[in-house]
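All protein chains but one are shown at their positions in the complex.
Per-chain residue numbering starts at 1, and chain names A, B and C are given in the order in which the chains are listed.
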Amino acid sequence: METVLFILFGAIAVCGAIMVVTRKHPMASALYLILTLFAVAALFVLRQAHFLAAIQVIIYAGAVVVLFIFVIMLINVPEDRLPVERATTMRVLGVLAAGFFILESAVLARRFWMPIGPVAEVGTVEAVGRALFTDYLLAFEITSVLLLAAVIGAIALAKRKI
Amino acid sequence: MTGVALLDQHLLSVLIALPLVGAALLLFFPQGANDAIRKFTLLVTIADFLLSLSVVARFDVATAGMQLVERAPWIPQYGISYIVGVDGISLWILMLTTFIMPITIASTWSAVTKNVKEFMVFMLVLETAMVGVFLATDLFLFYIFWELVLIPMYFLIGVWGGERRIYAAIKFFLYTFAGSVLMLVAIIALYFHHYAVTGVYTMDLMKLYELTIPVKLQLWLFAAFFLAFAFKVPMFPFHTWLPDAHVEAPTAGSVILAAVLLKMGTYGFLRFAMALFPVAAADWTPLIAVLAVIGIIYGALVAMVQKDVKKLVAYSSVSHLGFVMLGLFAFNLQGIEGAILQMVNHGISTGALFLIVGIIYERRHTRLISEFGGLAKVVPVFCLCFMIVTLSSIGVPGTNGFVGEFLILLGAFKVQKWYAVVAATGVIFAAVYMLWMFQRVMYGKITNEENLRLTDMNGREVAYMLPLLLFILWIGVYPQPFLRRMDASVNAFVTRFEAKKQAALAGSPAGETMLVRYFDGKK
Amino acid sequence: MIAPSAYLLLSAILFGIGVVGVVARKNILIILMSVELMLNGVNVAFVAAGSYLGDAAGGVFAFMVMTVAAAEAAVGLALLIALYRLKETVDITELKVLKW
Partner (left out) sequence: MVNGILDYLWLVPALPLLGVVLNGAIALLVERPFLLKEAGLPLAGGHGAGHGSHDDAHGASSHGSAHGHHETPAYRKLVAFIAPGVVGAAFVVALLCVLSLASRPADGRTFVQILFPWIQAGSLLVPAALQLDPLSSVMALVVTGVGFLIHVYSVGYMSHERAFARYFVFLNLFMFAMLILVLANNYLLMFVGWEGVGLCSYLLIGFWYEKQSASDAGKKAFVANRIGDFGVLLAMFLVFWTFGSLTYTEVFAKVPLLRESGVLTTGLATVITLLLFLGATGKSAQIPLYVWLPDAMEGPTPVSALIHAATMVTAGVYMVARSSALFLLAPDTMMVVAVIGAVTAIFSATIGICQTDIKRVLAYSTVSQLGYMFLACGVGAFTAAIFHLMTHAFFKALLFLGSGSVIHALSGEQDMQKMGGLKKYVPVTFATMFVATLAIAGIPGLSGFFSKDEILWQAFSSSHGSPFLWGIAALAAGITAFYMFRLVFLTFFGKSRMDPEVEKHAHESPWTMTVPLMILAVLSVAGGWIGIPAVLGGSNLFEHWLAPVFHPVAAAGAAHGAEAAVHHPAALEIGLMALSVAIALCGIGLAYFLYRVRTGKPAEIAKQWPTLYDVVYHKYYIDEFYEWAVIRRIVTISIGLWEMFDALFIDGIVNGAADLVRAAGDRVRRLQGGVVGGYAFSLLAGAVLLVGYILYRSVVQ
């Protein structure tokens, strides 16, 4: 059962990702991105990381992608002014390199040995919360500063008059 | 501390610091007060010269080692200290430096009119650096002064220079800097070697002298020092920065460059490269002597066909410095004393030549030989000065140039006959190019209308030229006071050189220095 | 039971596709989305590894990555807006003021 679900959601995630990078209009990309994010959230659930899956859906799909869509609609680039993609040497090389990278990673991934044991509950609210507020408290606090900086930065950048 | 005690105990430090203090005070002068700035600078340099006279007075002729030594810890955890001292090797070069400075300043009176304040500040900083180079006996301190010299000189050429001043300044800087960086590496290597052997970190030259360095290490370290100093001297084939720098530099810059900066190279050889690494020095002698001889002949030949007076003098410097190098690498008393004397001589006569060129350049704004001719008629005093300086540069007996060249060739002849023979032909070429230039500039009819309106040297120019002429004749006629003060130090140098060489050779496997073994085996 | 390497492989594929998007696309918006893809790929690896090894750090790091991704998206998009106002384009190859 798990295997089937994994293959299903994995395939959805990969297909969605491929669609994200291949769509001409960013709006289409954004929608496919939501699909991928949902699929990944499902995979999280598969690994018993319910909390992360929830966050994935709420923050990613709910906030980030919505932000993307906002921006896409805000600047509203006309269809004919969208960049024309051409296959330059660097692009082709880049795709090849990425393919190679996947290949390498795949080989490497197969060589990793991990104990296949019972699923530990690491992605639950309790586990994440415990870890966050004990061992990783400092990192957590710094993250908050990062977010603050991002907020201020975003406002400062996007404001009309600085 | 009262002033007298300060002078009594820290004479050398005062010598080093005085120009720097002067430069600092100069900053408080208003921008336009050129005359006051000039006078003040002149005053400072003269004061420094007078102070340096008391070094001669307090110098003990019989002592071979460092005198008037001052030492103070500077960065003690790394064994770096402030140590200055003077001995028979550095005494006259120090005197040359302090002596030439007021003369140079006096020569800029009407030559430098833009940014006078900055110019004078650079000159004073330069003096501090130069005096420091010749007095420092701590390698780190020495290196700092060594590099400090570059900066004011770079600006002197780059700001107050001729048309291609930027090119010349950068060439000068990179050339010399390339060498000195290698030297820094070698200094650090030496420093760690000393630690490895004795367990003490020190940059004190006197302590490093006591080290017996393995032959292989000597060869590498000497190579690094060699490059640094050979660039500075400059030895053939590292000389091409010199003509450019000389031609583009303002008169004062050329004078300092020729009189003092080049001496830093030869002095460095004597004080550091040869003294620290005797086996390597002896090993490299054939190469260096050949380069020196090539430099002598090559410089003379190329000087002969120059069209620009300054360039001619610059190439003649290559030739003269070749003599100095040949004398140093004779490793005997005559050769080294001759070389030291010749360093001073070259400073005086080539410095004077550049001043002469400067005087005429100031009036005509050209240095092309073809622009002149027949000047003897309109500027007789100038002609007389030029003549004496020319003769000194040629090395006519009775002038300083002869004594130096004679001793050098005599010393070199003993150890390397054929080099001395070939080098002696340089004496002939010197006569050719100097006299030919003199003839084209001073003799003949006046063909250029502009030259008819030339004015002869004025009082100030005569005043700064006279001391130079005086020394040209003095050293030529009675060099004893100069030679006698070198005797003890040079003697000690030669003995220590031989002893250290043998010690190092004894303590290292055979075959590491092919050349020395080869030549010693032949004897 | 699914082998951990399957998750890692999936993570690599997602990451790789994201890289292709970053490298091969001209549209800045799509590039930014591709970056999100890459981050997701990494998250997959984190979560999988964390759960297989029984270490909560995997979850924490995935959480951190999400935070960073959110911040990045915010700042990146703000930049994009500022840029678009200035240049009237979302073509990344047109942004070559730095090219010398």
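Convention: a residue touches a chain if its C-beta (ideal position, glycine included) is under 8 Å from a C-beta of that chain, and two chains touch if they have at least 3 such contacts.
Bear in mind the structure is a predicted one, so any value in this text is a computation, not a measurement.
Participant: Among the chains you can see, which ones touch the chain that has been omitted?
Facilitator: A, B, C
Participant: Which listed residue (B:7, B:410 or B:473) would be found touching the missing chain in the intact complex?
Facilitator: Candidates B:7, B:410 or B:473; residue touching the omitted chain: B:410.
Participant: Out of A:63, A:90 or A:156, point to the residue that touches the absent chain in the complete complex.
Facilitator: Considering all chains, including the one not shown, the answer is A:90.
Participant: For a quick check of understanding: of B:96, B:126 or B:442, which residue touches the chain that isn't displayed?
Facilitator: Hidden-chain contact among the options goes to B:442.
Participant: Tell me where the left-out chain touches subunit B, residue by residue.
Facilitator: The missing chain touches subunit B at positions 171, 174-175, 237, 239-241, 243, 298, 301-302, 304-306, 332-334, 337-338, 374, 376-378, 380-381, 384, 391, 396-398, 402-403, 406-407, 409-410, 413-414, 420-421, 424-425, 427-428, 431-432, 435-436, 439, 442-446, 452-459, 462, 477-480, 483-484, 487, 491.
Participant: List every residue of subunit C that touches the chain not included in the displayed model.
Facilitator: Spelled out for subunit C, the touching residues are 19, 22-23, 26, 92-93, 95-100.
Participant: Contacts of subunit A with the missing chain: which residues?
Facilitator: Residues 90-91, 93-94, 97-98, 100-101, 104-105, 107-108, 111 of subunit A touch the chain absent from view.
The criterion applied here is as follows: only the chains that are shown with their structure count from here on.
Participant: With chains as vertices and touches as edges, which is it: line, ring, star, complete or other?
Facilitator: Topology of touching chains reads as other, fitting no named class.
Participant: If you average the Cα atoms per chain, which one ends up farthest from subunit C?
Facilitator: Of all chains, B has its centre farthest from that of subunit C.
Participant: Using mean C-alpha positions as chain centres, tell me how far subunit A is from subunit B in Å, no decimals.
Facilitator: Measuring from centre to centre gives 70 Å for this pair.
Participant: Where the CA atoms of subunit B average out and where those of subunit C average out, how many Å apart are those spots?
Facilitator: Centre-to-centre distance between subunit B and subunit C: 65 Å.
Participant: Multi-chain contacts in subunit A: which residues touch at least two other chains?
Facilitator: Residues: none.
Participant: Sort out for me which residues of subunit C touch subunit A in the complex.
Facilitator: Contact set of subunit C toward subunit A: 1-21, 23-27, 29-30, 32-34, 36-37, 40, 43-44, 47-60, 62-64, 66-75, 77-82, 84-85, 89-93.
Participant: Give every residue of subunit A touching subunit C within the complex, in rising order.
Facilitator: Residues 2-3, 6, 10, 13-14, 17-18, 20-21, 23, 26, 29-30, 33, 36-37, 40, 43-44, 47-49, 51-52, 55-56, 59-60, 63-64, 67-68, 71-72, 74-75, 77, 81-85, 90-91, 94-95, 97-99, 101-102, 105-106, 108-110, 112, 114-117, 119-124, 127-128, 130-132, 135-136, 139, 143, 146-147, 149-151, 153-158, 160 of subunit A touch subunit C in their complex.
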